[in-house]
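Moving on to subunit A:
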Amino acid sequence: MSENAIEKDKVATEAHLEEGGNQYLTFNLADEDYGIDILRVQEIRGWEESTRLPNAPEYVRGVVNIRGTIVPVYDLRLKFNLEFKPYTQNTVVIVIKVYSRGQAKSIGIIVDAVSDVLHGAHIDVTRSPDFGNENITKAISGLATFENKMVVLLDVDRLLMEPEDSASNDSDNDDEEVADE
Partner candidate 1 sequence: MSIDMAQFHQVFFEESFEGLDIMETGLLHMQPGAADSEEINSIFRAAHSIKGGAGTFGFMEVSNFTHVMETLLDEMRDGRRTVTSEAIDALLQSVDVLRDLLTASQDGNDLDTDRAAAQKAVLEAILAGDGTAAEAVADATESLDSTAAPLQQITGWKIVFRPHQNILRTGNDPYRIIRELSELGEIRSHCDTSLLPDLAVFEEEDFYLSWEIFLDTPVDKQQISDIFDWVEDECDLAIIPLVGEVEVSEEEAITPAVTETAAVAETAATEPAKATVTPVAAAKKPAASAGSKSKGGGSIRVDTEKIDSLINMVGELVITQSMLGMLGEDFDMSRVEKLNEGLSQLERHTRELQESVMQIRMLPISFTFSRFPRLVHDLSSKMGKKIELQMIGEETEVDKTVIEKIGDPLVHLVRNSLDHGIEMPADRVAAGKPETGTIQLIASHKGGNIVIEIHDDGKGLDKNKILSKALEKGVIADGSNMSDKQIYELIFEPGFSTADQISDVSGRGVGMDVVRRNIYELGGSIEIDSRPGQGSAIIIRLPLTLAILDGQSIRVGEETYIVPLVSIIESIQAKPEMVNMVAGKGETFKLRDEYLPVIRMHDVFGIENPRFTRVTDGLLVVVEGDGGKCGLFVDELLGQHQVVIKSLETNYGKVEGASGATILGDGSVALILDIPDLMRLSRKMIPEHFLKSA
Partner candidate 2 sequence: MATILAVDDSASMRQMVSFTLKGAGYDVVEAVDGVDALSKAQSGAFNLVITDVNMPNMDGITLIAELRKLPAFKFTPLLMLTTESAPEKKQAGKAAGATGWIVKPFNPDQLLATIKKVLG
């Protein structure tokens, strides 16, 4: 997707935020409620064994096969420096579409449980104060209240913003010395 298209996509998302016309999938993590843009949600799966990636950060649990594509799975608790919770049959993996360095990727995030879908029109969105947790704060796009509950709205593209992977460097080698004259 071109840079322009991504920007437009993001601007549209933010505009929705302002208007309150968006829908959010909410999930629960360590007793907090979070919400993410429903348009970015590709599917919701139960937890299954993943293949470890060697020498990867702790919060990268591994990769799984989703219909023939290799998708990395991240443990959000560990990413947010929260206490690890062992996985059970009820553990849920949300597969979301994120944009990283101009490229669209599918990733899975492990959460405790999935909740309702909230309609932007029903919630009040305010800009967030400092949450006191660096990793979460930089991913927050807003704070919403719904039926007296506080829901932290997350920008999925900023969720995993550290370059935990070395930049895609498999570009074709341009061997100037073997070029035709």
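Here is how the candidates were picked: all candidates are chains of the complex that A comes from, given by their letters.
Everything that follows uses one rule, which is that contacts are C-beta pairs under 8 Å (C-beta built on N, C-alpha and C of every residue); 3 or more make two chains touch, one makes a residue touch a chain; residues count from 1.
Computed from a predicted structure; not experimentally measured.
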item: Options 1 or 2: the chain contacting subunit A in this complex; value: 1
item: Of subunit A, residues touching candidate 1 in the complex; value: 49-56, 62-65, 68-72, 105-107, 164-170, 172-173, 175, 177-181
